[in-house]
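Heads up, the thing below is written out as C-alpha coordinates.
Showing chain A:
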Amino acid sequence: MVLLEARHIAKSFGHVAALRDVSLEVAAGEIVGLLGENGAGKSTLIKILTGLERHDAGDILLDGRSVAFSSPRQAQDAGIAAVYQEINLIPERSVADNLFINRAPRVAGLFINRRQMISDARALLSRYGLDVDPARTLRTLGLGTQQLVSIIRTVSLGARVVILDEPTSALSAHEVELLFGIVRTLREERVGVIYVSHRLSECYALCDRMTVLRDGVVALTEATARLPRARLIAAMLGRELVERSRSAQVVANDGAAAGSSDNVLHVEHLNWRRQVVDVGLDVRKGEVVGLAGLLGSGRTETMKAIYGAVTPDSGTVTIMQHRRHRATPARSLQDGLAFLSEDRRSEGIFSHLTVAENLSASMLRRIARWGIISRQRRDALVSEYVSRLGVKTGGSDAPISSLSGGNQQKVLIGRALSTDPSVVMLDDPTRGIDVGAKAEIHRTIADLASHGMGVLVTSSELEELVDTTDRLVVLDEGRVVDTLATAGHHADDVLAVIAGMQTAPSSAPAAEAGAP
Partner candidate 1 sequence: QSSSAGVGVSSGATCVNPRPGHENLSGMVIGFSQSENEQNPFRAAETESVRSTAKSVGVRRLLYTNANSNQAKQVADIENMISQGAKAIIVAPLNATGLQPALEQAAQAHVPVVTIDRATAGTPCRDFITFMGSDFRKQGERAAQAMVDATNGTANIVEIQGAYGNVVEAQRSEGFAAGLKGHPGLKLLASQSGNWSATDAQHVMEQLLLAHPDINALYTHADVMTLGAIRAITQSGRRPGHDIRIVSIDGTRAIVQMIASDQVQAAIETNPRLGPAAFDALKSWFNGTPVPQTIITNDALYTRANAATSIASGAAY
Partner candidate 2 sequence: MKSFSSTLFAWPGGRQMRRISIGTTPPGGKPSRVPNLRDLSVYLALVLLIIFDLVLTPGFRNPFVVRSLLFEAAPVVLIALGQSLAIGTRGIDLSVGSIMALSSAIIGISLGFGQNVGIAGAIFGGLACGLLNGIFIAIFRIAPLISSLALLVAARGLAQALLSGARVDLPMDGPLSALGQITIMGVPVVAIVALAVAAAFAFLVRRTLPGQYAIFVGASREASVLAGHPVRATLIFVYGLSGLLAGIAGVFASARLGAADANYIGVQFELDAVAAAVIGGTPLSGGRIAVAGTVAGVLLLTILDATFIMNNVNANFAQILKAAFIVGALYMQRGRA
(Lines give C-alpha, C1' and ligand atoms only; values in the text may rest on other atoms or scores of the structure.)
Protein backbone atom coordinates (compact mmCIF):
# COMPACT_ATOMS: atom_id res chain seq x y z
CA MET A 1 0.00 0.00 0.00
CA VAL A 2 1.58 3.26 -1.08
CA LEU A 3 1.50 5.77 1.75
CA LEU A 4 3.24 8.83 0.44
CA GLU A 5 3.90 9.64 -3.15
CA ALA A 6 5.64 12.53 -4.85
CA ARG A 7 4.93 13.01 -8.54
CA HIS A 8 6.98 15.06 -10.96
CA ILE A 9 8.19 17.54 -8.38
CA ALA A 10 10.13 20.54 -9.66
CA LYS A 11 11.74 23.33 -7.68
CA SER A 12 14.09 26.17 -8.56
CA PHE A 13 15.94 28.66 -6.44
CA GLY A 14 16.44 31.58 -8.75
CA HIS A 15 18.53 30.24 -11.58
CA VAL A 16 19.37 27.01 -9.81
CA ALA A 17 17.02 24.17 -10.63
CA ALA A 18 17.35 22.02 -7.53
CA LEU A 19 14.68 19.55 -8.66
CA ARG A 20 13.55 19.14 -12.24
CA ASP A 21 11.33 16.10 -12.25
CA VAL A 22 11.39 13.83 -9.26
CA SER A 23 8.94 11.09 -8.41
CA LEU A 24 9.24 8.96 -5.32
CA GLU A 25 6.96 6.70 -3.37
CA VAL A 26 7.10 4.93 -0.06
CA ALA A 27 4.79 2.21 1.14
CA ALA A 28 3.88 1.18 4.65
CA GLY A 29 6.63 -0.89 6.21
CA GLU A 30 9.09 0.02 3.50
CA ILE A 31 12.47 1.69 3.80
CA VAL A 32 13.40 3.68 0.74
CA GLY A 33 16.98 4.89 0.36
CA LEU A 34 17.48 8.28 -1.24
CA LEU A 35 20.95 8.80 -2.60
CA GLY A 36 22.82 11.21 -4.77
CA GLU A 37 25.82 13.47 -4.96
CA ASN A 38 26.05 16.67 -3.00
CA GLY A 39 23.60 19.10 -4.43
CA ALA A 40 21.55 16.43 -6.17
CA GLY A 41 18.44 17.77 -4.46
CA LYS A 42 17.77 15.27 -1.68
CA SER A 43 17.34 17.77 1.13
CA THR A 44 15.26 20.00 -1.06
CA LEU A 45 12.87 17.14 -1.81
CA ILE A 46 12.50 16.42 1.87
CA LYS A 47 11.83 20.01 2.72
CA ILE A 48 9.10 20.03 0.11
CA LEU A 49 7.54 16.84 1.39
CA THR A 50 7.31 18.30 4.89
CA GLY A 51 6.04 21.74 4.02
CA LEU A 52 9.23 23.64 4.71
CA GLU A 53 9.56 24.68 1.08
CA ARG A 54 6.98 25.12 -1.65
CA HIS A 55 7.39 23.14 -4.88
CA ASP A 56 6.97 24.87 -8.22
CA ALA A 57 5.31 21.94 -9.96
CA GLY A 58 4.13 18.41 -9.24
CA ASP A 59 1.90 16.72 -6.70
CA ILE A 60 2.25 15.17 -3.30
CA LEU A 61 -0.19 12.44 -2.43
CA LEU A 62 -0.84 10.99 0.98
CA ASP A 63 -3.00 7.85 0.94
CA GLY A 64 -3.76 8.69 -2.66
CA ARG A 65 -5.13 12.11 -1.83
CA SER A 66 -3.40 15.27 -2.91
CA VAL A 67 -2.02 17.30 -0.02
CA ALA A 68 -0.23 20.62 0.38
CA PHE A 69 1.49 21.46 3.62
CA SER A 70 2.53 24.96 4.44
CA SER A 71 4.45 24.11 7.60
CA PRO A 72 6.17 21.12 9.18
CA ARG A 73 3.54 21.27 11.85
CA GLN A 74 0.82 20.53 9.32
CA ALA A 75 2.87 17.71 7.89
CA GLN A 76 3.35 16.30 11.38
CA ASP A 77 -0.35 16.47 12.03
CA ALA A 78 -0.94 14.57 8.83
CA GLY A 79 1.55 11.91 9.91
CA ILE A 80 4.77 12.89 8.17
CA ALA A 81 7.77 13.66 10.35
CA ALA A 82 11.32 14.38 9.36
CA VAL A 83 14.78 14.66 10.88
CA TYR A 84 16.48 17.29 8.76
CA GLN A 85 20.07 17.23 7.67
CA GLU A 86 21.33 19.75 10.18
CA ILE A 87 20.45 19.05 13.76
CA ASN A 88 17.39 21.05 14.52
CA LEU A 89 16.79 21.25 18.20
CA ILE A 90 16.91 23.97 20.81
CA PRO A 91 20.43 23.85 22.24
CA GLU A 92 19.76 25.86 25.38
CA ARG A 93 16.89 23.65 26.54
CA SER A 94 16.98 20.32 28.31
CA VAL A 95 16.81 16.99 26.52
CA ALA A 96 13.35 16.40 27.94
CA ASP A 97 12.12 19.80 26.77
CA ASN A 98 13.38 19.04 23.30
CA LEU A 99 11.77 15.63 23.24
CA PHE A 100 8.42 16.90 24.39
CA ILE A 101 8.18 20.28 22.82
CA ASN A 102 4.56 20.83 21.88
CA ARG A 103 3.31 17.69 23.59
CA ALA A 104 4.41 17.79 27.19
CA PRO A 105 2.29 16.01 29.80
CA ARG A 106 0.01 18.52 31.50
CA VAL A 107 -1.62 19.07 34.83
CA ALA A 108 -5.17 20.33 34.61
CA GLY A 109 -4.74 20.56 30.85
CA LEU A 110 -2.66 23.68 31.17
CA PHE A 111 0.49 23.38 33.20
CA ILE A 112 3.36 21.19 32.14
CA ASN A 113 4.07 18.42 34.57
CA ARG A 114 7.84 18.60 34.68
CA ARG A 115 8.40 15.57 36.83
CA GLN A 116 6.21 13.47 34.58
CA MET A 117 7.95 14.88 31.53
CA ILE A 118 11.39 13.97 32.84
CA SER A 119 10.35 10.45 33.69
CA ASP A 120 8.60 10.04 30.33
CA ALA A 121 11.74 11.28 28.66
CA ARG A 122 13.86 8.86 30.62
CA ALA A 123 11.58 6.01 29.62
CA LEU A 124 11.65 7.05 25.99
CA LEU A 125 15.43 7.38 25.90
CA SER A 126 16.03 4.07 27.57
CA ARG A 127 13.56 2.36 25.29
CA TYR A 128 15.80 3.35 22.42
CA GLY A 129 18.92 2.53 24.40
CA LEU A 130 20.26 6.03 24.82
CA ASP A 131 21.75 6.72 28.20
CA VAL A 132 21.59 10.43 28.91
CA ASP A 133 20.14 12.47 31.72
CA PRO A 134 16.96 14.05 30.36
CA ALA A 135 17.45 17.12 32.54
CA ARG A 136 20.77 17.99 30.90
CA THR A 137 20.98 20.97 28.63
CA LEU A 138 21.17 19.71 25.07
CA ARG A 139 24.10 21.97 24.20
CA THR A 140 26.33 20.12 26.65
CA LEU A 141 25.93 16.82 24.78
CA GLY A 142 28.03 15.61 21.89
CA LEU A 143 26.78 16.08 18.37
CA GLY A 144 25.99 12.40 17.97
CA THR A 145 23.89 12.31 21.09
CA GLN A 146 22.05 15.42 19.99
CA GLN A 147 21.32 13.82 16.66
CA LEU A 148 19.96 10.72 18.37
CA VAL A 149 17.73 12.82 20.60
CA SER A 150 16.41 14.49 17.49
CA ILE A 151 15.75 11.13 15.84
CA ILE A 152 14.08 9.68 18.90
CA ARG A 153 11.88 12.70 19.14
CA THR A 154 10.78 12.34 15.57
CA VAL A 155 10.05 8.65 15.61
CA SER A 156 8.14 8.98 18.85
CA LEU A 157 5.70 11.38 17.27
CA GLY A 158 3.80 8.38 15.97
CA ALA A 159 4.09 9.45 12.35
CA ARG A 160 3.22 7.07 9.52
CA VAL A 161 6.03 8.31 7.35
CA VAL A 162 9.41 9.11 8.87
CA ILE A 163 12.10 10.84 6.83
CA LEU A 164 15.72 10.79 7.93
CA ASP A 165 18.13 13.13 6.10
CA GLU A 166 21.67 11.94 6.68
CA PRO A 167 20.97 10.87 10.24
CA THR A 168 24.28 9.11 10.71
CA SER A 169 26.71 11.85 9.72
CA ALA A 170 27.42 12.62 13.37
CA LEU A 171 26.92 9.18 14.83
CA SER A 172 29.39 6.63 16.11
CA ALA A 173 29.10 3.00 15.10
CA HIS A 174 27.39 2.15 18.33
CA GLU A 175 24.94 4.96 17.82
CA VAL A 176 24.42 3.86 14.24
CA GLU A 177 23.43 0.48 15.60
CA LEU A 178 20.94 2.15 17.90
CA LEU A 179 19.56 3.99 14.94
CA PHE A 180 19.30 0.84 12.83
CA GLY A 181 17.36 -0.80 15.60
CA ILE A 182 15.02 2.15 15.69
CA VAL A 183 14.47 2.10 11.95
CA ARG A 184 13.83 -1.63 11.88
CA THR A 185 11.30 -1.25 14.64
CA LEU A 186 9.58 1.37 12.51
CA ARG A 187 9.43 -1.07 9.64
CA GLU A 188 7.83 -3.65 11.89
CA GLU A 189 5.30 -1.06 12.95
CA ARG A 190 4.40 -0.57 9.26
CA VAL A 191 5.82 2.91 9.13
CA GLY A 192 7.18 4.11 5.80
CA VAL A 193 10.76 5.39 6.02
CA ILE A 194 12.75 7.55 3.61
CA TYR A 195 16.43 7.25 4.43
CA VAL A 196 19.00 9.63 3.02
CA SER A 197 22.67 8.79 3.37
CA HIS A 198 26.00 8.99 1.63
CA ARG A 199 27.12 5.82 3.34
CA LEU A 200 26.31 3.09 0.87
CA SER A 201 26.86 0.31 3.37
CA GLU A 202 24.11 1.70 5.54
CA CYS A 203 21.73 1.84 2.65
CA TYR A 204 22.51 -1.72 1.69
CA ALA A 205 22.01 -2.83 5.25
CA LEU A 206 18.68 -1.08 5.70
CA CYS A 207 16.84 -0.20 2.56
CA ASP A 208 14.34 -2.23 0.59
CA ARG A 209 14.60 0.01 -2.38
CA MET A 210 16.84 2.86 -3.47
CA THR A 211 16.24 5.97 -5.48
CA VAL A 212 19.18 7.89 -6.85
CA LEU A 213 18.93 11.57 -7.69
CA ARG A 214 21.29 13.28 -10.02
CA ASP A 215 21.07 16.95 -10.91
CA GLY A 216 17.46 17.15 -9.84
CA VAL A 217 16.12 14.13 -11.71
CA VAL A 218 15.69 10.50 -10.72
CA ALA A 219 18.61 8.63 -12.17
CA LEU A 220 17.61 5.21 -10.90
CA THR A 221 15.05 3.44 -8.76
CA GLU A 222 15.66 -0.21 -7.98
CA ALA A 223 15.10 -2.81 -5.31
CA THR A 224 18.24 -3.20 -3.21
CA ALA A 225 18.54 -6.87 -3.91
CA ARG A 226 18.81 -6.22 -7.63
CA LEU A 227 21.20 -3.32 -7.35
CA PRO A 228 24.93 -4.01 -7.48
CA ARG A 229 27.15 -1.44 -5.88
CA ALA A 230 28.90 -0.50 -9.05
CA ARG A 231 25.65 0.33 -10.78
CA LEU A 232 24.51 2.42 -7.85
CA ILE A 233 27.71 4.44 -7.85
CA ALA A 234 27.62 4.85 -11.59
CA ALA A 235 24.07 6.16 -11.34
CA MET A 236 25.07 8.66 -8.68
CA LEU A 237 28.09 9.95 -10.54
CA GLY A 238 26.94 9.47 -14.08
CA ARG A 239 30.15 7.49 -14.68
CA GLU A 240 32.27 4.70 -13.20
CA LEU A 241 34.14 5.54 -10.03
CA VAL A 242 37.89 5.50 -10.51
CA GLU A 243 39.06 3.89 -7.29
CA ARG A 244 42.56 4.96 -6.38
CA SER A 245 44.93 2.28 -5.39
CA ARG A 246 45.78 2.69 -1.79
CA SER A 247 49.16 1.07 -2.04
CA ALA A 248 50.22 3.45 -4.78
CA GLN A 249 49.30 6.34 -2.60
CA VAL A 250 51.19 5.03 0.34
CA VAL A 251 54.26 4.42 -1.77
CA ALA A 252 54.13 7.91 -3.17
CA ASN A 253 53.85 9.43 0.24
CA ASP A 254 56.46 7.24 1.75
CA GLY A 255 58.80 8.56 -0.83
CA ALA A 256 58.01 12.10 0.06
CA ALA A 257 58.32 11.41 3.75
CA ALA A 258 61.59 9.61 3.38
CA GLY A 259 63.06 12.46 1.44
CA SER A 260 62.82 14.76 4.41
CA SER A 261 62.38 13.71 7.94
CA ASP A 262 61.93 17.21 9.31
CA ASN A 263 58.80 17.87 11.30
CA VAL A 264 56.48 20.52 9.99
CA LEU A 265 54.36 20.18 13.12
CA HIS A 266 55.64 19.17 16.52
CA VAL A 267 53.38 19.08 19.55
CA GLU A 268 54.50 18.35 23.09
CA HIS A 269 52.66 17.96 26.37
CA LEU A 270 49.58 19.77 25.20
CA ASN A 271 46.78 20.14 27.75
CA TRP A 272 43.39 21.76 27.61
CA ARG A 273 40.91 21.42 30.44
CA ARG A 274 40.54 17.69 30.89
CA GLN A 275 39.79 16.97 27.26
CA VAL A 276 43.30 17.15 25.88
CA VAL A 277 45.78 15.44 28.14
CA ASP A 278 49.49 15.60 27.59
CA VAL A 279 49.18 15.15 23.86
CA GLY A 280 52.34 14.91 21.82
CA LEU A 281 52.53 14.25 18.10
CA ASP A 282 54.58 14.96 15.00
CA VAL A 283 53.67 15.54 11.41
CA ARG A 284 56.50 15.36 8.95
CA LYS A 285 56.80 17.10 5.70
CA GLY A 286 54.76 15.33 3.05
CA GLU A 287 53.08 13.08 5.57
CA VAL A 288 49.39 12.46 6.12
CA VAL A 289 48.68 11.72 9.75
CA GLY A 290 45.30 10.54 10.90
CA LEU A 291 43.95 11.42 14.31
CA ALA A 292 41.95 8.35 15.21
CA GLY A 293 39.81 7.73 18.19
CA LEU A 294 36.37 7.08 19.38
CA LEU A 295 33.74 9.72 19.26
CA GLY A 296 34.42 12.21 21.98
CA SER A 297 37.99 11.11 22.36
CA GLY A 298 39.18 14.67 21.97
CA ARG A 299 40.19 14.85 18.34
CA THR A 300 38.43 18.12 17.70
CA GLU A 301 39.70 19.65 20.92
CA THR A 302 43.25 18.55 20.14
CA MET A 303 43.12 20.26 16.78
CA LYS A 304 41.57 23.37 18.22
CA ALA A 305 44.17 23.56 20.95
CA ILE A 306 46.97 23.21 18.41
CA TYR A 307 45.36 25.84 16.23
CA GLY A 308 44.75 28.23 19.12
CA ALA A 309 40.98 28.28 18.72
CA VAL A 310 40.96 27.36 22.37
CA THR A 311 43.83 28.46 24.57
CA PRO A 312 45.80 25.44 25.76
CA ASP A 313 46.54 25.28 29.46
CA SER A 314 50.07 24.11 28.80
CA GLY A 315 52.27 22.53 26.18
CA THR A 316 54.25 23.60 23.18
CA VAL A 317 53.49 23.66 19.49
CA THR A 318 56.28 24.00 16.95
CA ILE A 319 55.53 24.73 13.33
CA MET A 320 58.35 24.49 10.81
CA GLN A 321 60.91 24.61 13.62
CA HIS A 322 59.30 27.78 14.84
CA ARG A 323 58.15 27.46 18.42
CA ARG A 324 55.05 29.42 19.23
CA HIS A 325 53.84 31.20 22.29
CA ARG A 326 50.22 32.07 22.90
CA ALA A 327 48.65 30.64 19.78
CA THR A 328 45.72 32.32 18.11
CA PRO A 329 44.10 31.28 14.84
CA ALA A 330 45.50 34.37 13.15
CA ARG A 331 49.05 33.56 14.25
CA SER A 332 48.66 29.92 13.31
CA LEU A 333 47.71 30.89 9.79
CA GLN A 334 50.66 33.25 9.61
CA ASP A 335 52.97 30.50 10.78
CA GLY A 336 51.65 28.19 8.11
CA LEU A 337 49.07 26.11 9.96
CA ALA A 338 45.52 25.95 8.57
CA PHE A 339 42.45 24.34 10.08
CA LEU A 340 39.09 23.18 8.81
CA SER A 341 36.37 22.90 11.45
CA GLU A 342 34.02 19.96 11.61
CA ASP A 343 31.12 22.28 12.40
CA ARG A 344 30.55 23.79 9.02
CA ARG A 345 27.39 25.67 9.78
CA SER A 346 28.38 27.63 12.82
CA GLU A 347 32.17 27.75 12.62
CA GLY A 348 32.79 27.52 8.92
CA ILE A 349 30.68 29.43 6.51
CA PHE A 350 29.62 33.06 6.54
CA SER A 351 26.14 32.23 5.47
CA HIS A 352 25.03 35.62 4.12
CA LEU A 353 28.18 36.22 2.14
CA THR A 354 29.18 35.12 -1.32
CA VAL A 355 31.29 32.17 -2.40
CA ALA A 356 34.11 34.55 -3.26
CA GLU A 357 34.01 36.26 0.12
CA ASN A 358 33.89 32.95 1.92
CA LEU A 359 36.75 31.52 -0.02
CA SER A 360 38.98 34.54 0.33
CA ALA A 361 38.31 35.08 4.03
CA SER A 362 41.69 33.80 5.19
CA MET A 363 43.87 35.21 2.44
CA LEU A 364 42.84 38.83 2.82
CA ARG A 365 46.12 39.84 4.33
CA ARG A 366 47.98 38.19 1.51
CA ILE A 367 46.07 39.93 -1.24
CA ALA A 368 46.18 43.29 0.48
CA ARG A 369 48.84 45.91 0.34
CA TRP A 370 48.88 48.57 3.06
CA GLY A 371 45.54 47.31 4.17
CA ILE A 372 43.95 47.73 0.76
CA ILE A 373 42.62 44.62 -0.86
CA SER A 374 43.37 43.97 -4.50
CA ARG A 375 40.22 42.98 -6.31
CA GLN A 376 41.95 41.46 -9.25
CA ARG A 377 44.15 39.26 -7.16
CA ARG A 378 41.20 38.13 -5.14
CA ASP A 379 39.03 37.30 -8.10
CA ALA A 380 41.83 35.51 -9.84
CA LEU A 381 42.58 33.35 -6.82
CA VAL A 382 38.93 32.68 -6.12
CA SER A 383 38.06 31.58 -9.61
CA GLU A 384 41.12 29.42 -9.71
CA TYR A 385 40.12 27.60 -6.52
CA VAL A 386 36.50 27.35 -7.51
CA SER A 387 37.27 25.70 -10.78
CA ARG A 388 40.09 23.49 -9.55
CA LEU A 389 38.22 22.19 -6.53
CA GLY A 390 35.20 21.62 -8.75
CA VAL A 391 32.85 23.73 -6.66
CA LYS A 392 29.37 23.60 -8.14
CA THR A 393 28.12 27.13 -7.91
CA GLY A 394 26.02 29.61 -9.76
CA GLY A 395 29.06 31.90 -9.88
CA SER A 396 31.48 33.13 -7.30
CA ASP A 397 29.13 35.99 -6.48
CA ALA A 398 26.37 33.59 -5.46
CA PRO A 399 25.63 33.44 -1.74
CA ILE A 400 27.27 30.42 -0.19
CA SER A 401 23.99 29.41 1.40
CA SER A 402 22.74 28.49 -2.07
CA LEU A 403 25.34 25.73 -2.33
CA SER A 404 24.77 22.17 -1.17
CA GLY A 405 26.63 21.01 1.89
CA GLY A 406 29.37 19.27 0.00
CA ASN A 407 30.12 22.24 -2.16
CA GLN A 408 30.20 24.52 0.86
CA GLN A 409 32.79 22.16 2.28
CA LYS A 410 34.92 22.46 -0.84
CA VAL A 411 34.85 26.21 -0.53
CA LEU A 412 36.04 25.92 3.05
CA ILE A 413 38.83 23.57 2.08
CA GLY A 414 39.78 26.11 -0.53
CA ARG A 415 39.85 28.76 2.19
CA ALA A 416 42.17 26.65 4.35
CA LEU A 417 44.50 25.97 1.44
CA SER A 418 44.48 29.54 0.24
CA THR A 419 46.76 30.59 3.07
CA ASP A 420 49.52 28.51 1.54
CA PRO A 421 50.07 26.50 4.72
CA SER A 422 52.83 24.06 5.44
CA VAL A 423 50.50 22.03 7.64
CA VAL A 424 46.73 21.65 7.39
CA MET A 425 44.43 20.13 9.96
CA LEU A 426 41.19 18.85 8.51
CA ASP A 427 38.57 17.87 11.07
CA ASP A 428 36.32 15.36 9.41
CA PRO A 429 36.53 16.98 5.99
CA THR A 430 34.33 14.38 4.34
CA ARG A 431 31.40 14.54 6.73
CA GLY A 432 28.16 14.63 4.79
CA ILE A 433 29.90 14.43 1.48
CA ASP A 434 29.08 12.18 -1.44
CA VAL A 435 31.36 9.51 -2.80
CA GLY A 436 32.50 11.53 -5.77
CA ALA A 437 33.43 14.57 -3.76
CA LYS A 438 34.96 12.38 -1.13
CA ALA A 439 37.31 10.90 -3.69
CA GLU A 440 38.22 14.37 -4.83
CA ILE A 441 39.03 15.41 -1.28
CA HIS A 442 41.14 12.31 -0.77
CA ARG A 443 42.96 13.11 -3.94
CA THR A 444 43.51 16.65 -2.79
CA ILE A 445 44.97 15.44 0.48
CA ALA A 446 47.34 13.10 -1.27
CA ASP A 447 48.32 15.80 -3.66
CA LEU A 448 49.01 18.26 -0.90
CA ALA A 449 51.25 15.72 0.80
CA SER A 450 53.09 14.88 -2.37
CA HIS A 451 53.97 18.51 -2.63
CA GLY A 452 55.48 18.56 0.78
CA MET A 453 52.63 19.70 2.97
CA GLY A 454 51.94 18.02 6.27
CA VAL A 455 48.36 16.94 6.82
CA LEU A 456 46.60 16.06 10.06
CA VAL A 457 43.16 14.64 9.41
CA THR A 458 40.26 12.99 11.22
CA SER A 459 37.30 11.12 9.94
CA SER A 460 34.28 9.47 11.41
CA GLU A 461 35.02 6.51 9.14
CA LEU A 462 38.01 4.50 10.22
CA GLU A 463 38.50 2.75 6.92
CA GLU A 464 38.71 6.02 5.15
CA LEU A 465 41.29 7.16 7.62
CA VAL A 466 43.37 4.00 7.22
CA ASP A 467 43.16 4.29 3.46
CA THR A 468 44.19 7.87 3.18
CA THR A 469 46.87 8.29 5.82
CA ASP A 470 50.43 7.20 6.39
CA ARG A 471 50.22 7.04 10.13
CA LEU A 472 47.53 7.07 12.76
CA VAL A 473 47.75 8.76 16.12
CA VAL A 474 45.17 7.12 18.32
CA LEU A 475 43.50 9.14 21.03
CA ASP A 476 41.49 7.94 23.96
CA GLU A 477 39.95 10.25 26.50
CA GLY A 478 42.21 13.01 25.34
CA ARG A 479 45.47 11.03 25.57
CA VAL A 480 47.64 9.64 22.83
CA VAL A 481 47.56 5.89 23.40
CA ASP A 482 49.29 4.61 20.31
CA THR A 483 50.80 5.46 16.96
CA LEU A 484 50.48 3.03 14.06
CA ALA A 485 51.76 2.97 10.54
CA THR A 486 48.85 2.27 8.25
CA ALA A 487 50.74 0.73 5.37
CA GLY A 488 49.58 -2.82 4.78
CA HIS A 489 46.92 -2.57 7.42
CA HIS A 490 43.25 -2.92 7.00
CA ALA A 491 40.68 -0.97 8.97
CA ASP A 492 39.77 -4.07 10.87
CA ASP A 493 43.32 -4.45 12.16
CA VAL A 494 43.33 -0.93 13.45
CA LEU A 495 39.92 -1.40 14.93
CA ALA A 496 41.19 -4.43 16.75
CA VAL A 497 44.05 -2.40 18.14
CA ILE A 498 41.76 0.29 19.38
CA ALA A 499 39.25 -2.20 20.69
CA GLY A 500 42.03 -4.04 22.48
CA MET A 501 42.89 -0.91 24.33
CA GLN A 502 39.38 -0.51 25.52
CA THR A 503 39.23 -1.88 28.98
CA ALA A 504 35.49 -1.54 29.00
CA PRO A 505 33.61 -4.74 28.27
CA SER A 506 31.17 -3.60 25.60
CA SER A 507 33.27 -2.64 22.68
CA ALA A 508 31.09 -2.19 19.64
CA PRO A 509 30.74 -5.10 17.26
CA ALA A 510 33.56 -4.70 14.80
CA ALA A 511 31.98 -7.26 12.53
CA GLU A 512 29.21 -4.82 11.67
CA ALA A 513 31.68 -2.44 10.22
CA GLY A 514 32.60 -2.97 6.65
CA ALA A 515 29.39 -4.80 5.74
CA PRO A 516 28.15 -5.77 3.29
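One rule holds in what follows: a contact is a pair of C-beta atoms (placed from the backbone, for glycine too) under 8 Å apart; a residue touches a chain by one contact, two chains touch by 3 or more; residues count from 1.
As a selection rule, all candidates are chains of the complex that A comes from, given by their letters.
Please read these numbers as outputs of a predicted model, since none were measured by experiment.
For chain A, the touching candidate in this complex is 2, chosen from 1 or 2. The residues of chain A lying in touch with candidate 2 in their complex are 14-17, 39, 215, 237-239, 242, 307, 309, 329-330, 332-334, 339, 341, 346-353, 357, 361-362, 364-365, 368, 371-373, 375, 381, 384-385, 387-388, 390-395, 397-398, 402, 415, 417-422, 436, 440, 443-444, 446-448, 451-453.
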